[in-house]
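Complex shown without one protein chain; remaining protein chains in place.
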Amino acid sequence: MILDIIDIVLLVFLVITAVAIIRLNNLFAVVMLLGIFSLISAVLYVHLDAVDVAFTEAAVGAGISTVLMLGTLALTGSEEQKHPHWSPIPLAVVLLTGAALVYGTFDMPHYGDPNAPIHQHVANRYIEKSGEEVGPPNIVTSVLASYRGFDTLGEVAVVFTAGAGVLTLLGHGFVSRRKRHREEDEIQQEVRELDLDEADIERLEEEDI
Amino acid sequence: MRRKSIPRTVSKILAPFILLFALYVQFHGDYGPGGGFQAGVIFASAFILYALIYGMDNARKVLPPSARRILLGLGVLIYAGTGVVGMLMGGNFLNYSVLLHDPLHGQHLGINVIELGVGTTVFAAMVTIYFVFAGQDRQ
Partner (left out) sequence: MSFLENLGMPGLFNYWVVIFLMMAGFYVVISRGNLVKKIVGLNIFQISVFLLYISMGKVDGGTAPILAEGITSYSNPLPHVLILTAIVVGVATTALGLALVVRINEAYGTIEDTEINDIEKKVEDAE
């Protein structure tokens, strides 16, 4: 019963955080709440026996993601503008989709049921044979690296692409492009304001300024 | 106010332990939770902590752009290379059982090598993305 109470309390925290993220306008607070959301979900993963996933979510979601968003907020503004009028269409779409999904869950097996179909075929074989065929005690590592090695190769390629993509989009970024263009425009503006005609230009070139 | 000596000292003391913990997570992915992804991110977080406290110029000296770019591609190369080595030794692509004399030892070696590749690429990608974001000029 204690475990169920932990479940309910964590889910209630998640719901409160999500509602707060919807309502707030200060983007700094929103990013911090996203980090908290990520960390509470990592605790929930531990409660659901997914220790590898909890480790990754805490490191990647609550760590790297928060740092990157704060870096973005430092480069752009940190307040969100309020919309003058509120349209009911997004709420209607969201309620319809939610109702359809809840209707779909009535076909699902109950939470925690050991006789659910997904526990019967492939997963059983992995759990029984992983010790003799692959070796490591951690079944998740053996499935990730050996049984499903192709997927992990694709995942590493995606991470590589993300790094290469960010390098392409933002470059090494010592001086931003707009500032450089602005400086060039300013120099051209000053030259035009001096209003030199051809005789002046020849005289300046002879004096070698 | 003193020149921010508390964060500087604490980060200098903590950084080796963070790196050691990342290596522990990398090599103990077989026996407990862990593996390449988590280890790469924790390794990157040590460098990000250094960059936050000591500034981007010092961080660029510690990890120059050429090192970041080489490590980014090296991880994928190690991973795919293990698969090709498996093909060269007679099995299918990414079949680790043929890498050594014994299938179980071959699997162990194959898993460790590819987790190393995964950790390298994840580390290089996280560090690259952070350095690019932090190196931008503010408007």
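Each chain gets a letter, A and B, in the order it is written, and its residues are counted from 1.
Everything that follows uses one rule, which is that a contact is a pair of C-beta atoms (placed from the backbone, for glycine too) under 8 Å apart; a residue touches a chain by one contact, two chains touch by 3 or more.
Keep in mind that this is a model prediction, so the values were computed, not measured.
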| item | value |
| --- | --- |
| Of A:15, A:187 or A:204, the one touching the omitted chain in the full complex | A:15 |
| Absent chain, residues of chain A that touch it | 1, 4-5, 7-8, 11, 14-15, 18-19, 21-22, 27, 30-31, 34, 37-38, 41, 44-45, 48-53, 56-57, 60-61, 64-65, 68-69, 71-73, 75-77, 80-81, 83, 87, 90-91, 93-95, 97-98, 101-102, 105-106, 108, 110-114, 116, 118-119, 122-123, 126-127, 130-131, 137-140, 143-144, 148, 151-152, 155, 158-159, 161-162, 165-166, 169-170, 176-178 |
| Touching residues on chain B - with respect to the absent chain | 31-33, 37, 122, 125, 129, 132-133, 136, 139 |
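Here, only the chains that are shown with their structure count from here on.
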| item | value |
| --- | --- |
| In the complex, chain A residues that touch chain B | 51-52, 54-56, 59-60, 63-64, 67-68, 71-72, 74-75, 133-138, 140-142, 144-146, 149-150, 152-153, 156-157, 159-160, 162-164, 166-167, 170-176, 178-179 |
| Chain A partner contacts - residues on chain B that touch it in the complex | 25, 29-35, 37-38, 41-42, 44-45, 48, 65, 69, 72-73, 75-76, 79-80, 83, 94, 96, 103-104, 107-108, 110-111, 114-115, 117-118, 121-122, 124-126, 128-130, 132-139 |
